[in-house]
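Removed from the display is one protein chain of the complex; every other protein chain stays in position.
Each chain gets a letter, A, B, C, D, E and F, in the order it is written, and its residues are counted from 1.
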Amino acid sequence: MSVKPLGDRVVIKKVEVQEKTKSGIVLPGTAKEEPQIAEVVAIGAGITNDEKKKDEIKVGDKVIFSKYAGTEIKVDGEEYTIVKLADVLAVVQ
Amino acid sequence: MSVKPLGDRVVIKKVEVQEKTKSGIVLPGTAKEEPQIAEVVAIGAGITNDEKKKDEIKVGDKVIFSKYAGTEIKVDGEEYTIVKLADVLAVVQ
Amino acid sequence: MSVKPLGDRVVIKKVEVQEKTKSGIVLPGTAKEEPQIAEVVAIGAGITNDEKKKDEIKVGDKVIFSKYAGTEIKVDGEEYTIVKLADVLAVVQ
Amino acid sequence: MSVKPLGDRVVIKKVEVQEKTKSGIVLPGTAKEEPQIAEVVAIGAGITNDEKKKDEIKVGDKVIFSKYAGTEIKVDGEEYTIVKLADVLAVVQ
Amino acid sequence: MSVKPLGDRVVIKKVEVQEKTKSGIVLPGTAKEEPQIAEVVAIGAGITNDEKKKDEIKVGDKVIFSKYAGTEIKVDGEEYTIVKLADVLAVVQ
Amino acid sequence: MSVKPLGDRVVIKKVEVQEKTKSGIVLPGTAKEEPQIAEVVAIGAGITNDEKKKDEIKVGDKVIFSKYAGTEIKVDGEEYTIVKLADVLAVVQ
Partner (left out) sequence: MSVKPLGDRVVIKKVEVQEKTKSGIVLPGTAKEEPQIAEVVAIGAGITNDEKKKDEIKVGDKVIFSKYAGTEIKVDGEEYTIVKLADVLAVVQ
């Protein structure tokens, strides 16, 4: 993957709604701050070089993040989102 | 439970209103910032690794939190809320 | 008492207006930020474990706090308010 | 005096307008942030225990403070104001 | 002079517009944040006790400050302004 | 290049939309905070002298930054943008 996020940012790829339902996770549209599921594809050096943050998240993790956070980009036809670690709410295990 | 909150967040499960009344705790609807009762189901590493915060809260605690705080998610048909520790007002003992 | 406030919060119980008048303390309704008198019933660990804050306030103290601060709760039929120490203006001795 | 201010707060008692004029100090009503003269009656531990702040102000000092700062209270029929030290502009000597 | 400013404040006395013009300094009314010239008459301990700030300004200095900063007071018939050091833009030498 | 950015700023030159498409990177106009691709042409000393920041970015890097960040300038007929490092989201490798 060819995008290296800077600072405390991560690059994530959204998981399709259908796939979420199969894995038993549903995110209701009535939530005030609508969350989304995504897979982590790249992690910034501000996280990997920080003793406290580096164990929080790793490439391949499925994460819940706020729908309105981040910036969407498209690389080689694939859509990704760049978000700050602080906007990642949880890792789905 | 399969959701690991990041940073200073906790995952909580709301306690039904009926159950609250039985245990003698009533939260009046006239409160300016309407509080709610919930049970803690997961605690982020930003809390468990912090000397000052780790004794404040543990899994299984009943807590009072602000109704408008946090993000609601649904896992395997069960609804949960992810909130920051700072939005948890008190532990009901 | 069964509510343990988290962090720098305290649980207080408002003193009736009549009682305030008897003790010679009257809080006029014309004040911009209307204060209230209350008794401290529980103190968070963020205060009792802090060298600078722990001597400021103790259970049983009568305190003046801002009327619009805090969250109201009801435990076993009794009403309480959870406020941050920073919203407690003074101790009435 | 029976009110102990918390933190960086002081309890002050406003000086009457007539008295201010006699002492040669007049505070014009056209000032954007209308100041007032008051006498310090109690000082919080956040000030008396701070090396840098403790020499700034003492009980009995006449001070200039912003009219819109603080919370007004009445104790035994006397009106007082609780303000933060940061809202006290100057000591009149 | 009988007013001791607290913290990082200074007491200044505005210089008349006519005097400013004579000394070759004109402050146009079209400036977005209209500046003014004043003479420093008292300096707070927060400045005189600070290694970095104490050499920035001294009593008698002519200074440029923002017109809308500070609180105006009148002492023995003379008008003064209390401003924070951060609102003093420059010393005119 | 004759512009040295101050502090944590970098000078970047936007890459044409056509060129972006050829390299397989498309930035959709529907993104809430529309990102752009640019090449880094100068880096401020606040970055190169900082142990944590100096390895994040180098001259020649292609970067993604927020469209609305920064100040546009024109030097010798060429347009550049001065942005803060915090507004650079990622390096495209």
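Just so we're on the same page, a contact is a pair of C-beta atoms (placed from the backbone, for glycine too) under 8 Å apart; a residue touches a chain by one contact, two chains touch by 3 or more.
This one's a predicted model, so the numbers in the text were calculated from it and none came from an experiment.
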Quiz prompt | Hidden partner interface residues of chain E, rising order | solution = 24-28, 31-33, 35, 52, 55-57, 64, 66, 85-86, 88-93
Practice problem: Over the whole complex, note the residues of chain F touching the chain we left out. | Solution: 2-7, 9, 11, 45-46, 49, 68, 71-77, 82
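In the analysis below, only the chains that are shown with their structure count from here on.
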Quiz item: Quick one: which chain's Cα centre is the longest way from chain C's?
Solution: F
Self-check item: Turn needed to bring chain C onto chain F - CA fit, degrees, nearest 5
Solution: 155
Quiz item: If you average the CA atoms of chain B and of chain F, how far apart do the two points sit, in angstrom?
Solution: 42
Quiz item: With chain centres defined as C-alpha means, what is the inter-centre distance between chain A and chain E in Å?
Solution: 52
Quiz item: How many angstrom lie between the CA centroids of chain A and chain B, rounded to a whole number?
Solution: 23
Quiz item: Among the residues of chain E, which ones contact at least 2 other chains?
Solution: none
Exercise. Take each protein chain as a node, join two nodes whenever their chains touch, and name the resulting shape: line, ring, star, complete or other.
Key: line
Quiz item: What pairs of chains are touching here?
Solution: A-B, A-F, B-C, C-D, D-E
